[in-house]
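Here the complex is missing a single protein chain, while all its other protein chains stay put.
Right after this comes chain A.
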Amino acid sequence: MKKKLAMLLVFTVAISMLAACGSKSTDNKGTAEGVTAIEFWTANNPPQQAYWESLAKEYETVNPKIKINVSPMKETPSSEANIQSAIAGGSAPTLSENISRGFAAQLTNSKALVPLNTMAGWDDIIAGRKMTNTIESWKFSDDNQYVLPISSNAMLFGWRLDILKELGYNEPPKTYSEMLDVAKKLKVKYPDKYVWAKADLADPAAWKRWFDFFMLYNAASDGNKFIEGGKFVADDKAGIATLGLMDNLRKENSLLAENITDPFENGVGIFTDIGPWTLNYWAERFPELKYNETYTLAAPPVPDDVKVDHPKTFADTKGIVIYASAPKEKQEAAMEFMKWVYSDAKHDLQWFEKTNMPPARDDLSTNDVFKAFLDQNPALKKYAEAVPYAVPPMDNAKFNELQTFIGQEAVNPVVRGQIDPTTGWNNMKKAIEEALK
């Protein structure tokens, strides 16, 4: 009897252990009593989560037949890895936000996303949200739309205006030679300061190239694509000029690519990429930084021979996707929810107010709904104005590998002074072309 009891105990423990390790599928629950429950993963960012939770609650009162379970996506080790694991494990949500175009391309390549333009209601969203022009650049190479962009953060460069004024400048330099003049003057007055102090310049991580290389390259090439239809189509001259700027700054001892804490905020560097999300962070941590007093915002500098009124820049854009693994009924419910959200510009205003990230719509700087908010926030107005000149990331499924090559073969060795810009560009081009074969 004792033996039988012991056996039963061991068996129960073993089964319990295994059961505890199992994960519950979050998206395969059926419809209960005519209510369709959908899972919505938001970015792991409290303001964004709060925004979606409040909209979901509001929507449930408008349409009680759809229940939206909002939860933040895990970020350890990365949100992309968690989404990939969830899809592989059959526990993917119905929809999620914070998806970049590059990652969407990877997921699309694996047929994990629903082409949104094939769903009923897509055209209503585009027309209702007034985003016909914005959405055009989001089209994937198969002519489908897989991501509904929420925000379009046209990245700008911040300049320490207080230090520029000490050097005799009232506005940021616009061309590379003007920038090098600033570097020379800065070193004379402040030998310990740098024009560009940024550790990421020496880091090969793919996403980091969006905030250094692509900002400058898009401006230098006037938005010429980098990869198109699986082919390397970058503008060689603009690319070499971009690397040349980094190299020249290094030669002037004005570029610091080392691990450094808040270099721009502490005044060790006077030039850095700034996204609109940084403004909230500064308001809390560095209240002494005031727009148009301590710092200002500007489009990327361009090579001397590039004559453009509005230099292009990089658009850090994130959007919503619907997963192909979700049952059709849930996909449709998700579309209904999106349609409701984007039928009212006030929802976009709430987003803008909560996150500081400009909604991806064509009428941002002209729609009266946003006027008062933009008037109160002149720095954000600058971002809103730059939206039409911002180029979204490439839509190649190998974007991570390709952008790692930009760092490893070109940007990183150039900023370390190991190779010249032309060699770096050619090495990078060779590696990318090889990977695209």
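One rule holds in what follows: a residue touches a chain if its C-beta (ideal position, glycine included) is under 8 Å from a C-beta of that chain, and two chains touch if they have at least 3 such contacts; residues count from 1.
Just so it is clear, contacts and distances are computed from a predicted model.
Trainee: Can you pick, from "Putative tricarboxylic transport membrane protein", "Cell shape-determining protein MreC", "Lactate utilization protein" or "Sugar ABC transporter permease", the UniProt protein name of the chain not displayed?
Mentor: "Sugar ABC transporter permease"
Trainee: Write down which of A:97, A:203 or A:247 is the residue touching the left-out chain.
Mentor: A:203
Trainee: Out of A:55, A:73, A:87 or A:345, which residue would touch the omitted chain in the full complex?
Mentor: Answering carefully, the residue with contact to the hidden chain is A:87.
Trainee: Given that one chain is not shown, which residue among A:158, A:172, A:263 or A:359 touches it?
Mentor: A:263
Trainee: For the chain left out of this view, which of A:107, A:135, A:180 or A:234 touches it?
Mentor: Of all options in A:107, A:135, A:180 or A:234, contact with the hidden chain holds for A:107.
Trainee: Spell out, residue by residue, where the missing chain touches chain A.
Mentor: 3, 6-7, 10-11, 13-14, 17-18, 21, 77-78, 80-81, 84, 87-88, 106-107, 109-112, 197, 199, 202-206, 256-261, 263, 266, 268, 397-398, 400-401, 404, 412, 416
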